[in-house]
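Only one protein chain is missing from this complex, and each of the others stays in its spot.
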Amino acid sequence: MVFITRRERFSAAHKMSRHDWSDDQNMEVFGKCANPNWHGHNYTLWVTVKGEPDAETGFVMNLIDLKHIIKEKVTNKVDHKNLNLDVDFMKDKFSSTEVLAIEIWKQLEPEVAKHNAIMHCVKIQETENNYVEYYG
Amino acid sequence: MVFITRRERFSAAHKMSRHDWSDDQNMEVFGKCANPNWHGHNYTLWVTVKGEPDAETGFVMNLIDLKHIIKEKVTNKVDHKNLNLDVDFMKDKFSSTEVLAIEIWKQLEPEVAKHNAIMHCVKIQETENNYVEYYG
Amino acid sequence: MVFITRRERFSAAHKMSRHDWSDDQNMEVFGKCANPNWHGHNYTLWVTVKGEPDAETGFVMNLIDLKHIIKEKVTNKVDHKNLNLDVDFMKDKFSSTEVLAIEIWKQLEPEVAKHNAIMHCVKIQETENNYVEYYG
Amino acid sequence: MVFITRRERFSAAHKMSRHDWSDDQNMEVFGKCANPNWHGHNYTLWVTVKGEPDAETGFVMNLIDLKHIIKEKVTNKVDHKNLNLDVDFMKDKFSSTEVLAIEIWKQLEPEVAKHNAIMHCVKIQETENNYVEYYG
Amino acid sequence: MVFITRRERFSAAHKMSRHDWSDDQNMEVFGKCANPNWHGHNYTLWVTVKGEPDAETGFVMNLIDLKHIIKEKVTNKVDHKNLNLDVDFMKDKFSSTEVLAIEIWKQLEPEVAKHNAIMHCVKIQETENNYVEYYG
Partner (left out) sequence: MVFITRRERFSAAHKMSRHDWSDDQNMEVFGKCANPNWHGHNYTLWVTVKGEPDAETGFVMNLIDLKHIIKEKVTNKVDHKNLNLDVDFMKDKFSSTEVLAIEIWKQLEPEVAKHNAIMHCVKIQETENNYVEYYG
């Protein structure tokens, strides 16, 4: 079994805060991430799939297909958007990187399965000092 | 003369659009950067100053001082903020990286001059594929 | 289960050599790392913890807490220090990256456990060409 | 058990195409990678081995030994070469990154075993947007 | 005046050798770059233009335009190609990074001038250890 990974990038605005908490509570838990007027990031997304290399092509999965799936299901929806306001699959969800990784997995997993490959990992880097990994 | 550079980072939301233009005009010129609900970036900022190394310390300027100036005058004001709504020195200005570099220069230049060094360059990277440099 | 990783950096001096070996033996096994007057590195440290995202915050663990733990237990003790002479938890130990990773794990694991998260990995990069991972 | 990783780099030419397919078929499946006159990459190779740190040295395996093995068995054979024409262990094989990772594993595994360490992973990055991992 | 830079990437094969030299001469001067069966690189290209930020947009030049120019005039012609055999503007030229930078400048300069900006620099990185800059 071989693992292949495709990297994509998107730039988005978001904030971390709960409507049912006071400003002070939000600031205490979420710190500067609770800024009411939003902030944003250049997110980097790595999608890893696994499988046996195909006997005819030497590919686990054609990276052109993987690229198109990520573009259609994820980056077209989140790039230059507001994660809290503009993204269908993030509606009524926290925009923590943890939750984002889980929701992106749900977007990609059924599509990857159609190409005889198995979803292995969604990794998202929010800043150069932190990233999240989700393995389903 | 020797040039020293300090790198700092900040994450901010912004959008590119003109109130006096239609949505279509804004979309045509600014593309996805005109998204009404904002987007954001991890900005990287490099500040370069120049001077003769001090005979007592070997330093053009103490990097701890340069770091504090950048923090006080710039990153504390822009990090986890909205460049269009939250930042005093960007009020009523475009939030293009070009304009941001010029305005950051204006914030830093008088402070650097107090430390016997000369401002040389403000460089800002918005994404891994583009950056801007301003030399005063 | 989701994995989150925090990156920190520190700069330290060290050397690789055994008191009970001759200079020639040390040079043969440890090469230029045995230089008696020390050498040093910019070490990069990634600490990965795992857990379920919290229902109230969307966080596996608040990264601000993780950052403070790493600072207090590790980087404050090793940054701009000599790993062989200045660091309590490295006393009488080899300063190989392997051993350093194990000792840093021991520093962090009990603190992470207090925050309802599980230590998963300590990764240390010594130069751009080598790194070490320890999973407990 | 501790995991140590050595990074090496090589620059090589290759192409993806099948002699038994028409030009159109090759172009459809392999896209621009099928260019008859070749193209090339700066490949980055990470080799991870695992084991217990040695009681006398603190090392899982001396990185100087690992470096020499990779140089002799892999990079000397592929650096500034054509993967399809010049490399003995790639003869009559696809030069997909997947297949390359498997064949490099086969080159390295017996040599690493002679140093009391266990091969864990071969990772190859072809461009900044894709990489492959093979765990045997 | 503000300087803006756009980064693009391409992967290409090439070799360094002179038809009028013996194999030994070519090997002596060009080393492993003279391999008859080609080798290749992931090239990174930075194009810097300068000008005054436009009063209506805050842009020196719309980066979308700069991106299209580089794509049409350069990357579409060199990406996944052989620099010595496939590229019109490199015909009968050395494929050294120096010459490549000069020829790419010639491709871009007239197009950039049509957008009220001034070409400033073409920078090409061939490997992580070397790059070339040309200022016209």
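All chains are identified by letter, namely A, B, C, D and E, in their written order; residue positions are counted from 1 within each chain.
Following the convention adopted for this analysis, a residue touches a chain if its C-beta (ideal position, glycine included) is under 8 Å from a C-beta of that chain, and two chains touch if they have at least 3 such contacts.
Bear in mind that the values here come from a model prediction, so they are computed numbers and not experimental data.
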Missing-partner contacts on subunit E, residue numbers: 16, 18, 29-31, 93-99, 101-102, 128-135
Positions on subunit B contacted by the hidden chain, ascending: 1-8, 48, 53, 56-60, 62-64
Interface with the undisplayed chain - residues on subunit C: 9, 11-14, 32-33, 35, 37-42, 79-82, 85-86, 127-128
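Keep in mind that, in the parts below, only the chains that are shown with their structure count from here on.
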Geometric centre distance via CA averages, subunit E-subunit D, whole Å: 28
Interface hub residues of subunit D, defined as touching at least two other chains: 128
